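Provided herewith is a single structure, encoded as structure tokens, for subsequent inquiry.
With one protein chain withheld, the remaining protein chains of the complex are depicted in position.
On to chain A.
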Amino acid sequence: MTGTRDQNAQIESLVNRLRRRQVVGSWSVSLETALLFRQVVSVARWNQVSVLINLVKDVGRRLVMAQPRELAVGNIVRRVLRSIRDVYNSEESSSNINLNKTSSTAEEVEHEDDDDDDDKIPQKGRTYDLQNYGGQSSSSASMINLLGDGSVGEKRASLDYDRKKMINELENMYVNIADQAMEHIHSNEIIMTIGKSRTVEVFLKTAAKKRKFSVVVAETSPTYLGHEMALSLSQAGIDTMVISDSAIFAVMSRVNKVIMGTHAVLANGGLISVSGTQMVATAAKHHSTPVVVCTGLYKLSPLYPYDEDSFNDLVAPDPVMSFDEGELIDKVTILNPYYDYVSPELVSLFITNTGGHPPSYLYRLINENYDPEDTVI
């Protein structure tokens, strides 16, 4: 079976790349994971749903173990599991079949236009539908155990389609979020941001096409991602100002709105975000400035921060204290946390690719996207 060996090599390579930090950032991590699972699910041999679920869980566990800090990996795995369960459940309740399928075909037609690189999947999807219409009575007869080749083939196609949908969602996420920019950014506003987030970058640039506003970027030491962010924004013609992190509180009184990205969103609406975010959020709270967080839904994790340290990552202390300080580094402990935990009270609104939601609403999004059984992979 060269197929499975190939696949094993692929899984192993992603595991290694995750561990070695060769793939970083929630978005690229999720995309890689989604692409891998599309392959895993389509190649896998299974005749019962539980087998497939276990397989996905196994692979998922390896990926999550490889890099527990990238919560997005777990989120994608959970969504894959959810969609498998959905297909399984829809089979059980035959009354829903028609509805589901017709809606999916409608969506599919939409997608078919922009997918010319891989034309196999939509075709399969079509056969699936046809078979379903033809063999409706038989499928309702063998509802519970999903045996029989035709039935498995149907599931396979449907799952494959789901994967494709998910990858599409990831690819279009920035545009979907940025489309909402006009509702949130008004003319002559002063907006503060921190760190470098592609979501926020696209969001602000989209708004700048129609509105005129200025942006204050905190430099975000010790990574100084703020510098890159400011450069990119000013190149797009946005009035940009870089401030040192210590000036955040002083400048906050003039800021109309804080718009920032995040690394992950936890079940309670708390953020795991680049260090310095906590300071911005607290300063904003003091001045009653609204804090808006732009994030794709794939960053939403059903995990709860029982210990806020547990999701943090401590990176090399190099940028904080130089290694040359030989005698000093022997005597002091230097910690360089990469992330901050921001509690949900400090966040006013989440803008996701499905629209804006307050932190208190996140539990519903979690229920929609993930199965409670999969919280622990």
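We take it that a contact is a pair of C-beta atoms (placed from the backbone, for glycine too) under 8 Å apart; a residue touches a chain by one contact, two chains touch by 3 or more; residues count from 1.
Throughout what follows, contacts and distances are computed from a predicted model.
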item: Omitted chain (choose from "Trafficking protein particle complex subunit", "Translation initiation factor eIF2B subunit epsilon", "Glutaredoxin-related protein 5, mitochondrial" or "Small ribosomal subunit protein mS29") - UniProt protein name; value: "Translation initiation factor eIF2B subunit epsilon"
item: Among A:E12, A:D58 or A:E368, residue touching the chain not depicted; value: A:E12
item: From A:S187, A:S288 or A:T333, residue that would touch the chain that is not displayed; value: A:T333
item: Among A:D58, A:D239 or A:E325, residue touching the chain not depicted; value: A:E325
item: Selected residue (touches chain absent from view) among A:G153, A:P290, A:P317 or A:G356; value: A:P317
item: Absent-chain interface as seen on chain A, which is shown; value: 5, 8-9, 12-13, 16, 19-22, 65-67, 309, 314-319, 323-327, 329-330, 333-336
